[in-house]
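The structure that follows is given in the form of structure tokens.
Only one protein chain is missing; all other protein chains are in place.
A, B, C, D and E label the chains in the order they appear, each numbered from 1.
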Amino acid sequence: MSKKVVTLGEIMLRLSTPGYERFVQAESFDAIYGGGEANVAVSLANYGYDAHYVTKLPVHEIGQAAVNSLRRYGVNTDYIVRGGERVGIYYSETGASSRPSKVIYDRSNSAIAEADVSEFDFDEIFKDAKWFHTSGITPAISKNGAEITKAAMIAAKKAGAKVSIDLNYRAKLWTPEEAQKVMKELMQYVDVCIGNEEDASLSLGFTPKGLDVESGKLDANAYKEIFKQMKEEFGFEYVVSTLRESYSASDNGWSALIYNGEEFYQSRKYDLRIVDRVGGGDSFAAGLITGLLDGKSQGEALEFAVAASALKHTIKGDYNHVSREEVERLAGGDASGRVQR
Amino acid sequence: MSKKVVTLGEIMLRLSTPGYERFVQAESFDAIYGGGEANVAVSLANYGYDAHYVTKLPVHEIGQAAVNSLRRYGVNTDYIVRGGERVGIYYSETGASSRPSKVIYDRSNSAIAEADVSEFDFDEIFKDAKWFHTSGITPAISKNGAEITKAAMIAAKKAGAKVSIDLNYRAKLWTPEEAQKVMKELMQYVDVCIGNEEDASLSLGFTPKGLDVESGKLDANAYKEIFKQMKEEFGFEYVVSTLRESYSASDNGWSALIYNGEEFYQSRKYDLRIVDRVGGGDSFAAGLITGLLDGKSQGEALEFAVAASALKHTIKGDYNHVSREEVERLAGGDASGRVQR
Amino acid sequence: MSKKVVTLGEIMLRLSTPGYERFVQAESFDAIYGGGEANVAVSLANYGYDAHYVTKLPVHEIGQAAVNSLRRYGVNTDYIVRGGERVGIYYSETGASSRPSKVIYDRSNSAIAEADVSEFDFDEIFKDAKWFHTSGITPAISKNGAEITKAAMIAAKKAGAKVSIDLNYRAKLWTPEEAQKVMKELMQYVDVCIGNEEDASLSLGFTPKGLDVESGKLDANAYKEIFKQMKEEFGFEYVVSTLRESYSASDNGWSALIYNGEEFYQSRKYDLRIVDRVGGGDSFAAGLITGLLDGKSQGEALEFAVAASALKHTIKGDYNHVSREEVERLAGGDASGRVQR
Amino acid sequence: MSKKVVTLGEIMLRLSTPGYERFVQAESFDAIYGGGEANVAVSLANYGYDAHYVTKLPVHEIGQAAVNSLRRYGVNTDYIVRGGERVGIYYSETGASSRPSKVIYDRSNSAIAEADVSEFDFDEIFKDAKWFHTSGITPAISKNGAEITKAAMIAAKKAGAKVSIDLNYRAKLWTPEEAQKVMKELMQYVDVCIGNEEDASLSLGFTPKGLDVESGKLDANAYKEIFKQMKEEFGFEYVVSTLRESYSASDNGWSALIYNGEEFYQSRKYDLRIVDRVGGGDSFAAGLITGLLDGKSQGEALEFAVAASALKHTIKGDYNHVSREEVERLAGGDASGRVQR
Amino acid sequence: MSKKVVTLGEIMLRLSTPGYERFVQAESFDAIYGGGEANVAVSLANYGYDAHYVTKLPVHEIGQAAVNSLRRYGVNTDYIVRGGERVGIYYSETGASSRPSKVIYDRSNSAIAEADVSEFDFDEIFKDAKWFHTSGITPAISKNGAEITKAAMIAAKKAGAKVSIDLNYRAKLWTPEEAQKVMKELMQYVDVCIGNEEDASLSLGFTPKGLDVESGKLDANAYKEIFKQMKEEFGFEYVVSTLRESYSASDNGWSALIYNGEEFYQSRKYDLRIVDRVGGGDSFAAGLITGLLDGKSQGEALEFAVAASALKHTIKGDYNHVSREEVERLAGGDASGRVQR
Partner (left out) sequence: MSKKVVTLGEIMLRLSTPGYERFVQAESFDAIYGGGEANVAVSLANYGYDAHYVTKLPVHEIGQAAVNSLRRYGVNTDYIVRGGERVGIYYSETGASSRPSKVIYDRSNSAIAEADVSEFDFDEIFKDAKWFHTSGITPAISKNGAEITKAAMIAAKKAGAKVSIDLNYRAKLWTPEEAQKVMKELMQYVDVCIGNEEDASLSLGFTPKGLDVESGKLDANAYKEIFKQMKEEFGFEYVVSTLRESYSASDNGWSALIYNGEEFYQSRKYDLRIVDRVGGGDSFAAGLITGLLDGKSQGEALEFAVAASALKHTIKGDYNHVSREEVERLAGGDASGRVQR
């Protein structure tokens, strides 16, 4: 019997222009359902866990299509509440070379943003659950979203599940002040905190030094001091960050750093040729959860997570369609890309 | 110098499943911009008028794409106000045989629905305008929409333009009571009133007898009594209705009836094999406006309108891409469909 | 808690040419997973039953994609055995007018055809099951297939489930002699027997008179005598047949006949404009099962089944993506095809 | 060893809008190579003849793609002269219902139109040939085209081949006066003359009475008188015409008439639901040639030709991808469109 | 009120194979309208200028589609003369790695090539115009083209507009001797001359030393001497060249050099990962015109132009769909390609 894991958040309809088309050129949109925590759920189902997704979606066919996208890839959708008016939307175009990818949000008033905490039976949801994951986006979408997140975390802890969060600060959704007010309170329930320095600064108020994100170069040492502060203040079991070096929209460097309060581990770095970077961070989170749930060391877990997310950057859509075997092969060092017959 | 005509309303993004796909099958959506009055504007530009469209659209690229779709087909977009958050959306799938087409709306809080009447300089907009057209959808989308519609009608009349309206009752937007309260007041400014019996009943409170819309068969005589009542109460110059006989989602009968207070004229009937029926009514309205603006008799104008809209049913998308010559050829009796070389 | 229903059979990869392309024109194939009993399972899940599919599929990604296509639409796939070498294939092109649709099979040696009966725990599978459905294709694909079918039927009966079969004679898979030898023995376990006169003749040896299938016209009376004989010989609870009148590849007449041993009921007839007729019979079977499971009269159940399958002919792919509400609306008489807003 | 047949003419690039799109909507064109006589050649290769195509095409890749389209379907292209500047083009959009299909030509100065008669070694080309077919388009495209056609006919007769022509008057290429001057002279070499009344009138100067092509209804009797006159004046072995009744762009009636100087034979009539009618006449010509070459009676040959071309109307592109068996099955009376498994 | 700018030239239909397909593989072509000066016009409209395009196009729908492509992106098409027979065509395939992109022209006898200078009212066209831009392609397409170009330049100067030209030597259209005869005379009207060393040599007769274009490496110093000579001979205000280093069809280095008679400014160099390089030079010209019209220094203007054209290489089609803000962000140094949310 596989372990039960629960993730909670929004699932949106991504309307993505084909190929490298700009919005004003598009005569059609690829219809891709996804969202931070939903992407994590699909990965966890892929790796063999009994993955459940919790959200609210309208009863109409667009809501149903979102449900179906999760079922298709093995996620249990029994806890999804049905109702509300709309599925949140975002439009996306894929950048290349010196032209960045671009996203236009149209997510206000989605079913989950307007859901009431009373609609979810969290005691039932977290029964026998081993892990709960969500992100900083869910509490940001609405006051209701923040309440739901908090209630879920409390129920998860009560049920004995580990709790992880991907800070994921979104400037379109709230200000740093609003974010910190909500997020700092939530951190007491969190065991594993994932977030880059920008997230740490904007969501939790930690001011890093010596980091220059725009330059495309990263100094892992600058992260270490922040990690220590975060650990100290909130008592996290693990503090984790991906280290993305944006050479261009087509090419990134990709690695990660983890800290268990005793030592730091920095992963191998991958040079990514990007197909679709949406969901890259989510695939990392899912890989890390998998490694830790499997009982790997923090270093092994991190290498699994980084390899998983390196693969995600080569796959179109939000979901990371890779198997454990494929991740292990890459994490084990075979990046030659030779044909698998 | 071609005559200036003005239309006002919303323009939405139609997310349309390819071919006959159902929503739950769709992996992409065709991106089609359109909306009742915008569709009329494109037809009027096609027929050579100086057609202007008035609405409000966000500054982001999705708003821009809506503007571009109008410019592409010759509509002047100088009066479009830019701002607001979102472009209204609707999802559509195309029916066939016994399966009806289906539409899911997601249009709340669009830029035009939240626009303020003060954002439009209607004196400037209607300067030298010969015709103004809108529909019953615009006042239905919001209280602001109703105010804007009324202000536009007043300015149009002041400028000496003829005013036409397509009643277009939408049950998703308001109740008959709400509709009648708003619509009845607007009718004083209207010269040409277009609407089927359902619209007449729900928007204006006329109770027709002996009509059975669901049966797919229509009795034109039953319309005549309503037309007389409408003419009497509101003093319209013309009362007009299309007569759609829905044999199935693939095949319809299509004709129309007009009344100028003196006599009725019923058009030739077309048997339509349908490619895309969205915008069928709008192409009819544009054909009628064109006929009347050109100084045709009510009978000639109606035949032009019916032929134009018969052609629209064979064209994908909301807009009716036909020339005057093509409409005249069909109205003139050549429906053989022989190849034009 | 919804009723548990079980279906068993093969699920194949249909490689379907786009639009009306012939095989020699195709530069791509639409990848459609489906198969008689799998199609039934998807419909039953759509109608709200706890639908389970039983088959064997390879562990590789093509096998997984077949599993996913079922999960996507709500079918429980926990009883699918994984293993074997290949997913059965068939190539299909869609006919039009006087050109018939065409199918090329490449299904030998599929995983389910080579599966051993011992791989399935039928006691577990049929625990609490209310209905079991399969078709005459499964016993035809191989000797193993016949054994599996028989074992499933026995277990189903033992568990108290009703058993239905769609005779579905396939000349490419076996001869009438081979078929009758196997099928006649299976009939003792069957409660509801579905099959047209061709099936009855070739699979069970009943020789109808006065039927001329090629003519496109059907005489329902000729079926009645056969139904009586079938009922008499095998003790079926219901004998059922669809009545397809093939005017052309594009247009068919579609109705059905049922007999409960006491009286015959012939359904309303639909004139179908065909989008994709593959799975038409399966959608009928699923509709019939639904009507009977719901406790409808044989007439009501048949009308539900015929309406459901009329809708299927308008939907691309093997699966019938319709809701109960849509079927009821059509069965209730609204075939006007007016837009559902 | 199969019989050698030779066809001569232009092969063009058809730039065809997808689906039912109008030219102004198209963001892409389907690239379809074809042309009257080339279409005949492909059919003849399909039916098993040693079919050769004679034309001139540029050496660049677009010219090569035209050659490849013929090779792909079994036509021998060894006699195609390579050189010249351009491949003739035409843009096409597919009509539906009351909207006719439309064609825009851009074929001036194509390689074959500018080819010199001396570039073709007709003695070699017609060595052992049993049949030669061309159309009235080739002499119309240029003075050179007319010379080449004449030289080919003379050589064909000399070699003992039967000669057939499809009159195919094209108003965009020449006037009736120009046409008749050239065509009448060519008729002395023709054994089988195919053309409807419009062709007979415009290309050869026969004035039919009582025909009303636009009405969509045809009176076969009116053809008979013309056939007799044509036979008398030019001594044709057979005079043949298809009888197209254009109900609409989607639906046509389709039959044919043949006259061998002794008796008339009128074929069965097919009601066509049209997928692509381009090449319909060419598929008829190829069917007729096949029937006559095979030694069938004029009636049998005509039924084969009509059935072949009825099938063509269901196939996208210019070429008729059907086998002898498929044609024979339809000509034999099976038009039920039942799936071929 | 935005500044009026005028560009003149041809607009062609580019028939572009999808993805990286070679011509002989293509079953469809993307239909892309564009052409050197039209591409400049679209960019100028994008940057907010009142951009007018002057050309001649047929009245048929292909001509209309070319007009529409300009209107869609905000170019004023009121000065386009309608008439003539054909829209010029070119076929293109996109190269990759060691395989170069390839173009096949079919542009002879286009409407603009056969237009007469008297068809254009240049006094009206250049009324209040601030800038006129054309290229060396327009005078090359025909004698008429050369006359039209000259007349336009004279009228532009008379109206007080600045005149820029992109030399753009095309070996398929004329010889160096023919080019120099025409081009040298035109240079007296030119203020801003854009062209690489190959253009300077073939169109104007300047023989550079020490340049090896094929090697993929460029020596900016070698350009400087030529720039000085050009300035001296023709009195240009600015002499400008892009510096393309072709590492492969997929990767280029991209920078530029400008000279105002006093000093040279060499821009930052971008490493381009190419999506579509067609229109790269045109987007550069438009960027330069924008910078100079805005009153920027030659260095700032050049950096804007290089950044604008770096972005163009990432966009499919001829037109450069970027905003001023996007160009400024890149010119300002942010080439990290981080997602814009």
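Here is the rule we use: a contact is a pair of C-beta atoms (placed from the backbone, for glycine too) under 8 Å apart; a residue touches a chain by one contact, two chains touch by 3 or more.
Owing to the predicted nature of the structure, the values given are computational and were not obtained by experimental measurement.
Participant: Which displayed chains does the hidden chain touch?
Facilitator: Per the touch rule above, the missing chain touches A, C, D, E.
Participant: Could you tell which one of C:Phe29, C:Tyr53, C:Tyr73 or C:Trp254 touches the chain left off the display?
Facilitator: Of all options in C:Phe29, C:Tyr53, C:Tyr73 or C:Trp254, contact with the hidden chain holds for C:Phe29.
Participant: On subunit D, where is the contact patch with the chain that was removed from view?
Facilitator: 68-69, 71-74
Participant: Touching the missing chain, which residues of subunit A?
Facilitator: For subunit A, the residues touching the absent chain are 73, 270-275, 307, 310-311, 313-317, 321-322, 326, 330, 334-341.
Participant: Can you list, in ascending order, the subunit E residues touching the missing chain?
Facilitator: Those residues of subunit E that touch the unshown chain are 19-22, 24-25, 95-103, 105, 170-172, 213-216, 246-251, 277.
Operating definition for what follows: only the chains that are shown with their structure count from here on.
Participant: Answer with same or different: of all residue numbers used at the interface between subunit A and subunit B, are over half used by both copies?
Facilitator: Copies use mostly the same positions to touch.
Participant: Have a look at A-B, B-D or B-E and name the one that copies the C-D interface, over half of its contact pairs being the same.
Facilitator: So the equivalent interface, with over half the same contact pairs, is B-D.
Participant: Between subunit B and subunit C, what's the gap in Å when you average each chain's C-alpha atoms?
Facilitator: Taking the mean C-alpha position of each chain, the two centres sit 44 Å apart.
Participant: In subunit A, what residues contact two or more other chains?
Facilitator: 22, 24, 27, 68, 102, in rising order.
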